[in-house]
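Working notes for the structure below.
One protein chain is absent from this view; the other protein chains keep their places.
Chain nomenclature is as follows: A, B and C, assigned in order of appearance, with residue numbering initiated at 1 for each chain independently.
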Amino acid sequence: MDRGRLEAFSDGVFAVAITLLALDLAVKGPGNGDLASLLGHRWPAFVAYLISFFTIGIIWVNHHSMMNGVVAVTRGLLYLNLLLLAVVVTIPFATSTLADYLLDGRPNANTAAALFAGVFELMSIAFALVSEWVLRHDQYVRDPMSAAAKKPARLSFYAGQVPYLIAFVVAFFNVWATVAITAATGIYYIFVRTYAPPTPTAPASPPE
Amino acid sequence: MDRGRLEAFSDGVFAVAITLLALDLAVKGPGNGDLASLLGHRWPAFVAYLISFFTIGIIWVNHHSMMNGVVAVTRGLLYLNLLLLAVVVTIPFATSTLADYLLDGRPNANTAAALFAGVFELMSIAFALVSEWVLRHDQYVRDPMSAAAKKPARLSFYAGQVPYLIAFVVAFFNVWATVAITAATGIYYIFVRTYAPPTPTAPASPPE
Amino acid sequence: MDRGRLEAFSDGVFAVAITLLALDLAVKGPGNGDLASLLGHRWPAFVAYLISFFTIGIIWVNHHSMMNGVVAVTRGLLYLNLLLLAVVVTIPFATSTLADYLLDGRPNANTAAALFAGVFELMSIAFALVSEWVLRHDQYVRDPMSAAAKKPARLSFYAGQVPYLIAFVVAFFNVWATVAITAATGIYYIFVRTYAPPTPTAPASPPE
Partner (left out) sequence: MDRGRLEAFSDGVFAVAITLLALDLAVKGPGNGDLASLLGHRWPAFVAYLISFFTIGIIWVNHHSMMNGVVAVTRGLLYLNLLLLAVVVTIPFATSTLADYLLDGRPNANTAAALFAGVFELMSIAFALVSEWVLRHDQYVRDPMSAAAKKPARLSFYAGQVPYLIAFVVAFFNVWATVAITAATGIYYIFVRTYAPPTPTAPASPPE
């Protein structure tokens, strides 16, 4: 299989999942009081939406960086990638559950926050598995990393699982800590580049 | 990252968002009286649907024109583009809210109209940010614009934010003015070309 | 704009619309009696689903045949294509309304059937407008048709609007006639090729 179709299918799944997130912003129809209040009370949905949107966005960016150097797709990579997507498509469900229960108090808010962070943690593990495949299959990668470069790369994406694990554990004590950690993790990934792909995203020889 | 996958992902998000818009046209099932009346009373949904469909369509067309000349995609452009998409996917929510509340009278109809115009305004700002990136990164653009050509281009996409800003402000006074301004803005963009991309959409050397 | 992205976006919209169709097959949950009966009573939904699925499928096939020869996409073609897509995405709504109201008796079943055929008629008109653009812009088409070949091609896609027009009119008298005509039109298009594109779908020089 060529890489193109793996990417096209993955992009399709990422695009649908990221768009479905926003469906949960909907408020009740007329006859339920002041619309401005209804929208105001939905702020947990907006917060959850923003965190999930940019978290999926980051995974999509990193997915692309990682796949960029892969020249041949094996069945093993296909199914590891499906595993990653199987987690990604559950994010709208976890997001919507958090949005509904964030203000519901103990223990339901805690359960929802643990579900939210738990799904992100699973996504992070699945992404690490795909990354591990890429690091282990130099024969299918253009310009594979040197053994020396692999060590920090590996460290980086294994370390990436720590924040979501913490966010999961603290969910049982304080849901706002979970919200803050997942949001901060997203902001960190957007402004600091983590996955160093074998091939640069900027052109090696930029147009003069 | 090559431009292709950025476009494929963006196209996916635009396509899903534009298709979800029409889900809101649905009317209640049997047992709710005359279907023709039910459909007739949904006319605000049809109006809102048409405005949003063509507004997303215009952004998609302009997005393509703008990206057409980009030869290398940096992390900065990726995240600015994600910001734009994060606004685009909330359009079905804003459209559905306007459709439900347009005939609900003051103050709910005004809130819904302000939300509708506000989301369009945010989309317009996000698009200007992406455009600004393109104008500032000549090294990543094929046939970059001259400094002289950039001035009117910049003016054009900053001016593009004025109608939605007006539509937002008047929403608090007259919802029909908001509907009229957002519809007129769409019609204007379809029939007058605004964003002049670095590369022509028609082939430079058409087949003779 | 190159043709590729127009096609990718259109394919995305067709794919989402065709998949959303099946969401309407859903039956009520437990506590509503015998599931086999519930499914059995949903047969109008299955009929409506099949007709709409293959009608969208046919339009997608013809869309591709038609676009295959286009070498440059102008703003006019982009917006005509958006008009076509704006109708296509309302098909799930019309299908779902027909499914709900087909057995509801006069006048609601008639209204639903007229809506169903009316949307197909609008789709057919929008497709004819796109086709007309292609026939009129030889300079943007590879191997344009001869004037002699254009006459029957034009006739064919204008004639294509007659069945849906009839299906729309008879909807006010007999909803089953509308169902039969729209189904038969689909079957006819699948087994008889109508749009003869400038370039063959089978390779001119097949691999020996």
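Definition applied: contacts are C-beta pairs under 8 Å (C-beta built on N, C-alpha and C of every residue); 3 or more make two chains touch, one makes a residue touch a chain.
All values derive from a computational prediction rather than experimental measurement.
Engineer: Pick out which of C:F14, C:Y101, C:F120 or C:F168 touches the chain that's been left out of the picture.
Structural biologist: Of all options in C:F14, C:Y101, C:F120 or C:F168, contact with the hidden chain holds for C:F14.
Engineer: Who touches the missing chain here, A:V16, A:L35 or A:V61?
Structural biologist: A:V16
Engineer: Considering the whole complex, not just the chains shown, which residues of subunit C touch the missing one?
Structural biologist: Against the missing chain, subunit C presents residues 7-8, 11-12, 14-16, 18-23, 25-27, 29-30, 34-36, 39, 49-50, 53-54, 57, 60-61, 64-65, 68, 190, 193, 201-203, 206-207.
Engineer: Going by the touch rule given at the top, which residues of subunit A touch the chain that is not shown?
Structural biologist: Looking at subunit A, the ones touching the missing chain are residues 1-2, 5, 8-9, 12-13, 15-17, 20, 71-75, 78-79, 82, 85-86, 89-90, 92-93, 96-97, 100-101, 104, 107-108, 111-112, 115, 139-140, 142.
What we mean here is this: only the chains that are shown with their structure count from here on.
Engineer: What rotation angle, rounded to the nearest 5 degrees, superposes the C-alpha atoms of subunit A onto those of its identical copy subunit B?
Structural biologist: So the angle, rounded to a multiple of 5, is 90 degrees.
Engineer: I'd like the most central chain, judged by C-alpha centroids against the all-protein C-alpha centroid.
Structural biologist: Here the chain at the core of the arrangement is B.
Engineer: Could you state the distance in Å from the CA-based centre of subunit A to that of subunit C?
Structural biologist: 36
Engineer: Using mean CA coordinates as chain centres, what's the subunit B-subunit C distance in Å?
Structural biologist: Between these chains, centre-to-centre, one finds 26 Å.
Engineer: Could you check subunit A for residues that touch two or more other chains and list them?
Structural biologist: 12, 15-16
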